[in-house]
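Missing here: one protein chain of the complex. Every other protein chain is in place.
Read from first to last, the chains carry the letters A, B and C; within each, the first residue is number 1.
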Amino acid sequence: MDWSGFLWAAADSSELATPIGPACACVAGRLLVAVALAALGLWCLLALDSKWTRRGGVGLAAGGVLLMASQLQLVQPWGDWLGFWLLAALAVLPAAAMIVSHRPVYSAIWFAVSLLGVASLLLWQGAQFLGLATMVVYAGAIVVTFLFVLMLALPAGYGRYDRISWGKLPVGVACLVASGLVGLCVWGLSPAPGAAGESPWQLAKPASTGMLSEDLLHPAHVAHLGSHLFTEYLLAIELAGVLLLMALVGAVSWMAQAQRYWQVPGDGVERTDHV
Amino acid sequence: MSDTAILQNHLFVGAVLFALGLIGFLVRRNVIVMFLCVELMLQGVALSLVSWSRYHGDWGGQMLVIFIITVAACEAALGLALVWIMAQRGGSLDIAIWQTLRERDQAPYTDREVPEEDRSVEDWPQLTPAGVEPVHPREEDMYRSHV
Amino acid sequence: MFEAISLRTLLILIPALPLSGAILTAIFGPAILRRQSHWPTVLGLAASCICSLMLAVKWQGQLPQDGKAGQGVEEVVTLWEWVGIPQAYAPSPATGLAAIAATENHAPLDFRIDVSLRIDTLTATMLVMVTLISTLVAVYSVGYMHGDEGYWRFFSYLSLFVFSMTMLVTVSNFVMLYVFWEGVGVCSYLLIGFWYRNPAAAAAGKKAFLVNRVGDFGFALALFLMWMTYGSLSFHDTDTVAGVLGARRFAGELSFVGGGVGTAICLLLMAGACGKSAQFPLHVWLPDAMEGPTPVSALIHAATMVTAGVYMIARCMPLFVAAPQAAWVVAWIGAGTALMAGLIALTQFDLKRVLAYSTVSQLGYMFLALGMATLGGVTAGMFHLFTHAFFKALLFLGAGSVMHAMGNVIDMRRFGGLRHRLPITHATFAIGCLALAGIFPLSGFWSKDAILAAVHDQAHATGASSYRVLYGMAMGTAFLTAFYTFRAFFMTFYGPQRIPEEAGHHAHESPKVMWIPLVVLALFAALVGPMLEWTHAFAHWLQYTPSLAMMAQAAGATGAPAAFHWDVAVTSTAVAVAGVALAAFLYLGHRREVAALQYVFRFGWMNPSEAPSDWESASPHAAAVANVTRPGGHPTVTGHCPSDHPSGSHGHEHGPGLLALPARLLKAVGCGLWSLLTLPLWLGQFVSPYQMSHSKFFVDEIYDVLIVGPLRGLAHISYVLDRVLVDGLVNGVGGLPVRLGGWLRKSQRGFVSLYGLLTVVGMVLVVVVSFWWGV
Partner (left out) sequence: MARLLLQTLALPFLAALLMPIVARLGDRAVRAWTLLVTLVTLTLTVSLCRGYLQESPGTDGFAVSDVAWLSSHATEMPLVADGATGPGTAIWDIRFHVGLDGLGLWLFALAPVLMLTSILVSWEAIQDRPAWFYGMLLLLQGGCLGVFAARDLILFYVFFEFTLLPLFFLIGIWGSEQREYAATKFFLYTLAGSLFTFLGLLAIVLWHYQQVGVLTFSIPALTAGLTEHPIAPFGLQLAIFLALFAGFAIKVPLFPLHTWLPLAHVQAPTAGSIFLAGVLLKIGTYGFLRFSVPMLPDATAACAPALLWLSVIGILYGALVALAQTDIKRLIAYSSVSHLGFCMLGLFALNRIGSSGSVLQMVNHGISTGALFALVGMLYERYHTREISAWGGLARRLPVLSCFMFLFTFSSIGLPLLNGFAGELLVLVGMFQRAWQGQLAEPFTQLKWIAVLSVVGVVLGAWYMLWLVQRVFFGPLREPHGIHGVPVRDLNWREIAALVPLAVLAFWIGIYPQLFLRPIQPAVDALTHEAQGRWEAVDRPPLADRQAFLLRRSR
């Protein structure tokens, strides 16, 4: 075997990369515009502070997202399509609002609303237990804990630092990067016009939608979930339980310790220089 | 409705949620809001996991989401305890305070311009007084010029 | 008993005895022998001398008695194999195969060097001379070195030297010759630097060794070239391969390599000889070597070591015959050195330096003789070497006893008129000077005459004008030799008696143990020449050396190689007598005439301000002047000329000189004549002929400026280069990661959002790359 060949094998990968053809240039072009719009919108919302910029930002962001969405395959029956997009909007818009709002309390609440949207999407997909669990556990318990701590730590409701995010440039970069990521995913998902429904990420074909899916979509979904949960994943469940216990004990011990440490301000214990 | 269409749409929504969470985390300065954004990113991931599990007809995705929720709960508990301690010690929830891990000879990251407090715009929520009057932090904490 | 000892044991005994003497002195000297540590050396050398005489006599018996020329007789004794590498060198057809043993299938040659000794007439002669003179010098130095705290060390070095010299002369291999060539160099280094506490002696020792090493550089190159062309490095034929000077080559089976390579070999050999025998380019070390004790100068720098170069060229004469240009160069180097050394010796004030330069000059004579590359030339050269050893050793030992008496003062200006105080030294020194000058009955006349005859024959044979020029230069040198020899003789022993303070109480004749060798040497100096010349014994004896036998064949079986030329003899005697007369005229009686001529020679009349002070009474001034031009020191080139000669103007209480009237007349004529002749030199305001001669033609300074200085500068530059460039490069590469780390460190700002951003950027990179790479 030719020794020198061996040396160069690794680097010689030309036959693997698919040529990115001009066909899907227009799709990429449109996506780029969408990404730019979304980024600009978010940037206006976050970096600029006047009322008008906020309204403009919302408009731009919405336009960008919709433009991106138009790339995707449309869910055929119109009823479903409309339903889906409503729920999607219910998930996405509060999330955007959460980021943008200046009051941490409002963000928490917007987050809860967004959870509602996500849970409904999960239900829409047939994951009944998860949908409800998200609503009950996540929105109910976790977000409420957030609010408690928020109340404890921020009696005034909001701090100056809530109004100021970082300088205009870092915000711009963050928005651009994030929306760029989304654009990339969409470009990956959207079928290249020429190829036969084939997207660059050759999606693995779904397993036989026979036995498994009907088991998954079976009305007694939760029963099936339970059976799987306590057979295949028994160990994981036990571990999760232990994890929760540890978290509990941890949180309590910390708070107790902190309490003692912070007995009364000004009793000779000066704050560390925290800047 | 073709499965791939459903998958694609859900993945798109998951991606958007993830991106928003990411932006929130990078941009916001309030520790709790950053924490919330992380939770949001988790939700984006959970959504795409479920859609893939549905697409592949495999329980794994959903199982993982369950565990994500568990972990998120633990994390929230511990995280918030820490945040609280930070707030007590640092005096405020601003992430910019905590820059002591930097190299000795490096300057901390400070905001260039601090926009003046535009009091006229805000309409304060009038919360009904509850229990003991909390200790009002000293004035200067609120409008401190440096970080 | 005489026949019982075989040649082989004699040959081994001769070097073995001095070596054992050296070892015994070295071991027992410091502790046990201390005052008596000269006995092992003296006995060893005496025994070795007797052995070499017996060897010579026995060898005489072995020579073919039919007197036919051209038979080389030799005997080789191999002791042990020094280095042997089989099939070391396969000569490609390009190398002159004629010179290498024409083995059938060009089988590769073995590189074989073994320690082997040889006997032939040339070696026997050299052995007799070396051992005889070293015995006499050893006896002499018992008295001379008396009371020196390094007494045992001197004698152990002396016998070590004689061991190396005897081995050098008997060894039969070029590599072994090189080995003992450097061995002798080391012994001269140790002996010159014997009084190591004197920095000048240490520097002189180092200088001698280094200049010899430069000469050996040439000799080594010749050695390697010889290995490439002749395929062997031994003189004699070994069973497998023909020696360089082996019988098979003389028998015509193989030829000597001529042409470019042959000349190169001979020239490089000559370079080695020049280094050792202090010829022109490399002669600077011999005058400085006078720092060593006088017996050392007598033995090493007059009689034995310096003749090693002449011996080597005589041994390799067939090579020079094959490369005539090289022989021509040897002749010219010889003549040039002789003339130059003669000129320098004219103005030296240190008695030993005068003798040192006369040695360089006489060696130039021998080189001139050898340069003729004829049998007559070689025999004359060797004959002169033989006789010169005796009378030069005599002169040096005489100078030694003068120094001994004068409390180690050797500057002639500080003493004079010693003929009454040191009668024996005076007499023997006179004989030595006569011999050196080449006056009729003594040996110097015969050997120098033989050389002049050889040059004369060669001039007639070839008709080339260059040989006539050489003959003229030789005659000029003869005149100069006679002049400076007797100048020194008169300045030391004649004129008003003056004893320097250092002499203290013992300014008297040296003890018996010192003047007996003087007398013996004087006898030899007087008788050796005529004895050997009349009976042509020397010529016959040398013919049987293998190297010279071949030339004897070529010169035809005439037997008497160099007939006695009456015309040459007369001219040389006339010239010698003229030299003596001039010296007498100038240096006998009052010095006024001398001052006048000095005044003229140094263009005194051109800078009137500088009135020449009285040399006689200016002893303090002389001392001041001494350190300006101290012997061996470097006179300041631009300094003013030492005006240390009494001027004629203010009278001198000693009354009119012997020849007052003609002196004044001569002065007027001299000034006029001289100013015409030296018009071109008139421009050289500050460098007068006297200055040039006195400061040895500035050869030392030139070498310092051209060679020593630049090399030292280069050394410093390369050291700085090493520290800055090479080390800098290495440390630079070493420091690269440190700098890189420092730059990366800045990114750790301890700030959560920044870490978040960095993570995101990383994620983006991964996504883009995976997209692009399409994995």
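The working rule: a residue touches a chain if its C-beta (ideal position, glycine included) is under 8 Å from a C-beta of that chain, and two chains touch if they have at least 3 such contacts.
Remember, predicted model here, so these are calculated numbers, not experimental data.
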| item | value |
| --- | --- |
| Option touching the unshown chain, where C:W82, C:W674, C:Y703 or C:Y755 are the choices | C:W82 |
| Options C:P64, C:G147, C:P199 or C:G252, residue touching the unrepresented chain | C:P199 |
| Of C:R8, C:R248 or C:R712, the residue in touch with the unshown chain | C:R712 |
| For chain C, the residues touching the chain missing from this view | 80-89, 92, 94-96, 111, 175, 178-180, 182-183, 186, 189, 193, 196-199, 201-203, 205-206, 209-210, 213-214, 217, 220-221, 224-225, 227-229, 260-261, 711-712, 714-716, 718-719, 722, 726-727, 730, 734 |
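One rule holds for everything that comes next: only the chains that are shown with their structure count from here on.
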| item | value |
| --- | --- |
| Of A-C and B-C, pair with higher C-beta contact tally | B-C |
| Rounded Å distance between chain A and chain B, as computed from the means of their C-alpha atoms | 12 |
| Multi-chain contact residues (two or more partners), chain B | 22, 26, 29, 95-96, 98-100, 108 |
| Residue numbers of chain A (touch at least two other chains) | 166, 170, 174, 177-178, 181 |
| Residues of chain A that touch chain C when the two form their complex | 13, 16-18, 166, 170, 173-174, 177-178, 180-181, 184, 188, 200 |
| Touching residues on chain C, where the partner in the complex is chain A | 753, 757, 760-761, 763-764, 767-768, 771-775 |
| In the complex with chain A, residue positions of chain B that touch it | 1-13, 15-24, 26-30, 32-33, 35-37, 39-40, 43, 46-47, 50-51, 53-59, 62-63, 65-67, 69-78, 80-85, 87-100, 108, 111-112, 114-115, 117-118, 124-125, 127, 134, 136-137, 142-143, 146-147 |
